[in-house]
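The complex appears here without one of its protein chains, the remainder shown in place.
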Amino acid sequence: MSALSLALKSTCKCPMVFAQRIAVPCHRQKVNRRFAHQQKYVPRRAMLYVPGDSEKKIHKISTLDVDCAVMDCEDGVALNKKKEARETIASVLSEGKYDFGRTERGVRCNQVTSGFAEDDFKVLFGAKVVPDLLLVPKVDTVDEMEWIADKLKVYLGERQMGAPLNLIFQIESAIGLINLHQIILKGLEKSEDGVFHLTGIMFGSDDFCANIGASRTLDAYELTYVRQKIVVHAKAYNLQAIDMVQINFKDLNALREQSLQGSRMGFTGKQVIHPNQVAVVQTAFSPSEEQIQWATEMIEAFNEHQKSGKGAFVFRGVMIDMPSVLQARNIVQLVQELDLIPPKQI
Amino acid sequence: MSALSLALKSTCKCPMVFAQRIAVPCHRQKVNRRFAHQQKYVPRRAMLYVPGDSEKKIHKISTLDVDCAVMDCEDGVALNKKKEARETIASVLSEGKYDFGRTERGVRCNQVTSGFAEDDFKVLFGAKVVPDLLLVPKVDTVDEMEWIADKLKVYLGERQMGAPLNLIFQIESAIGLINLHQIILKGLEKSEDGVFHLTGIMFGSDDFCANIGASRTLDAYELTYVRQKIVVHAKAYNLQAIDMVQINFKDLNALREQSLQGSRMGFTGKQVIHPNQVAVVQTAFSPSEEQIQWATEMIEAFNEHQKSGKGAFVFRGVMIDMPSVLQARNIVQLVQELDLIPPKQI
Partner (left out) sequence: MSALSLALKSTCKCPMVFAQRIAVPCHRQKVNRRFAHQQKYVPRRAMLYVPGDSEKKIHKISTLDVDCAVMDCEDGVALNKKKEARETIASVLSEGKYDFGRTERGVRCNQVTSGFAEDDFKVLFGAKVVPDLLLVPKVDTVDEMEWIADKLKVYLGERQMGAPLNLIFQIESAIGLINLHQIILKGLEKSEDGVFHLTGIMFGSDDFCANIGASRTLDAYELTYVRQKIVVHAKAYNLQAIDMVQINFKDLNALREQSLQGSRMGFTGKQVIHPNQVAVVQTAFSPSEEQIQWATEMIEAFNEHQKSGKGAFVFRGVMIDMPSVLQARNIVQLVQELDLIPPKQI
């Protein structure tokens, strides 16, 4: 694929601001520049929930080639199994019993206001080995983000870590959506302190529907506002945006359609609740062969036209100028970021 | 329907926060907790406008089995009939001429800035019997909400009331939508004082369209943002959300589709402008037999699985955990709230 490498090379030479997957001009990156240089892009096209109280299911993670596994202490665990879940996760990580391979090791604690969260933190972050990623459900207020930072400081204590803990929070209520911007700003402020690294926002669709009394059809038209608002807020601050779950895990065609819809909206990944959903979702959130070819050829054509002093030009019947080129560069960059994990053909 | 009563019983025993139709954790209810304990849920699936100057049409209300009737002083009344409208409503209520049955007796005043509103207040709230509900159209600013509270204090005066006057306001302009959050907060603050009880937000679609220069198609795609933003803001503060009018009153199939769409989005009711629309709308905003059966069976299954220590389980081919259960409980609770008024079969 020499056209691709050519395109990549030429974008690097370009004097214009380089377009990232989430293209953010320099003056906007201030808030989390500190981590931008430390961290490589971690793809989370699929984030798979695994009940934290099932060592058997945790064991199975390594066979699934999933970007991120979330060992759950919250809704996937019965009330009388909360203790078992957090202790199982802590011991599995600390004893290094299983090889998770390239899969990011995440945990989901219980809601800050549930009465379970502090025990989750105590056990999970007091263990010998801590997870790569913390997912916090149902974050509704700025105070809860403050609480997360305070408690992580307490329980991670003086521990030396190579990189700060990745943090993603879930928006699952109307009030959470209203407070979203303030929660993000607080999370970025706390990220500056270095206890955690806010890396994404996740949409918890089913709790959100319960909260506002909505029910969703297959195309989820009812959730247009919330999904698109979350994407805009995530991308404004260089964060990943993780789309809703498809709980009907047997209908893979519906899953594919919904995944592609989310990807087109700007989501970077999706929650899954069954191993069979992983491959479909990870493919849907990867550029297709056609897209890669379109992008590389168009960037080449653009570079040629720039040299000859032409700003706008026609490519495959469409008028191309800078914005289209930025979109092509997004694709090329994502291919680079995913290059160790080529999408499976389904 | 013993499965239903069983489900209800078991939810009451559940140690988790009880999911309301609008599920709001305790720490968010502070603003209107005062009324939460005083007031039973008042369904407003259909809110029917009746011209205030037509005693004949007011008389007819009692025959319509409608949740809420709004005797209108505003757009349904000609400029030269404003006086007649407010006086007719005041005398009908005060003389107790008609039995409205279970129907809530609402009035709509004119816009605060119209020059008519103070006279409306003077006549309507100076009368011997005052309405149950005040609907204020075209609220654009926080100042207008303040005006409403101030004037109600003046005109309700020292009157002893069993419960505060229910208040719903209409969002009908772009600037009103931009100010929505602040208007709600002011309304809740004033509710704390006890003059009125802010209970809902209504979307005035046709004035809104005129204000932004929009026109709406049957599926109202053009109004996605405004409708869904209103629902989110209403539900964040435990308020009802009342959807737009269908002015083509002869097409009941279109009305049913639009009502179901609004209900799926999270609206709790809808404005109607013709008696023929009442039954269709009230049915659309009530749970169907299938939904009730699904909900009760699923809650039973969930309770069984919790006891046996299982957090997530498969029900009718779908992965169920807490969020789906919350949605089922919404349905069961709404059935309870509506139990005196079973939906008509159409």
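For clarity, chains are labelled A and B in written order, and residue numbers in each chain start from 1.
Note that a residue touches a chain if its C-beta (ideal position, glycine included) is under 8 Å from a C-beta of that chain, and two chains touch if they have at least 3 such contacts.
Values in this document were obtained by computation on a predicted structure and should not be read as measured data.
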Given B:T63, B:T217, B:N253 or B:S308, the one touching the chain that is not displayed
B:T217
Out of B:I89, B:I184 or B:C209, point to the residue that touches the absent chain in the complete complex.
B:C209
Of A:S215, A:Q228 or A:Q293, the residue in touch with the unshown chain
A:Q228
List the residues of chain A that touch the chain left out of this view.
15-16, 19, 21-25, 27-28, 181, 224-225, 228-229, 231-233, 235-237, 264-266, 268, 305-306, 308-312, 317-324, 326-327, 329-330
Could you list which residues of chain B touch the chain missing from the display?
49, 51, 53, 72, 74-81, 113, 140, 172-175, 177-178, 204-207, 209-217, 221-222, 224-226, 247-250, 273-274
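Criterion: only the chains that are shown with their structure count from here on.
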For chain A versus chain B, what separation do you get between their C-alpha means, in angstrom?
37
